[in-house]
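The structure follows.
Removed from the display is one protein chain of the complex; every other protein chain stays in position.
The block that comes next holds chain A.
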Amino acid sequence: MSNKVLVTATINDEERSFVCEPRQSLLEVLRDVLHLTGAKEGCNNGNCGACAVIMNGVLVNSCLVLGVEANGAAITTIEGITPKEGLHPLQQKFLEDAALQCGICTPGFIVAAKALLDKNPNPTEQEVRYWLAGNLCRCTGYDKIVRAVLDAAATLRAEKQAA
């Protein structure tokens, strides 16, 4: 099984090329080939959201995307959400609100929440809960995660208004 394919994608605003086997998932490529280990594997079958990335503007579980499908795509991972200086408001609020305990789910939540706030800058608590229902956290009971997302949304709105 070594009929490898050359794939080129824009990952976190950088053009990256890699060879991958058709059976490798995007998650596997990100972690094992490109060493972007911020996306986590919690289930490998679409049920936990730990591997979430944004692909062509759409939130996806990278364990359910094949590496070869990434050809020509623009992909943002948790590594790409971190700005050049400081932290993204979501990252900052997750820290301030103690929205992580073990932190294994955190990259997935931050990526998923970013995709939500990109679409809906002023979500209600219920909208946040609904959107994040694809991400499992076993440590926090979601309370502080939901608060952090609502707080980050407020910060982003304030920043936008100031700009």
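As a working rule, contacts are C-beta pairs under 8 Å (C-beta built on N, C-alpha and C of every residue); 3 or more make two chains touch, one makes a residue touch a chain; residues count from 1.
Keep in mind that, in the parts below, contacts and distances are computed from a predicted model.
J.: Considering only the chain that is not displayed, what protein name does its UniProt record carry among "Oxidoreductase", "Rieske 2Fe-2S domain-containing protein", "Putative hemin transport system permease protein HrtB" or "Cytochrome c oxidase subunit 2"?
T.: "Oxidoreductase"
J.: Going by the contact rule already stated, which one of A:Leu6, A:Cys102 or A:Ala158 would touch the omitted chain in the full complex?
T.: A:Cys102
J.: I'm checking contacts with the chain that's been left out. Which of A:Ala9, A:Val29, A:Val128 or A:Leu156 qualifies?
T.: A:Val128
J.: Identify the residues of chain A touching the omitted chain, counting contacts across the whole complex.
T.: Residues 1, 21, 23-24, 28, 31-32, 35-45, 47-48, 50, 77-79, 82, 86-87, 90-92, 94-98, 100-107, 110, 128-130, 132-146 of chain A touch the chain absent from view.
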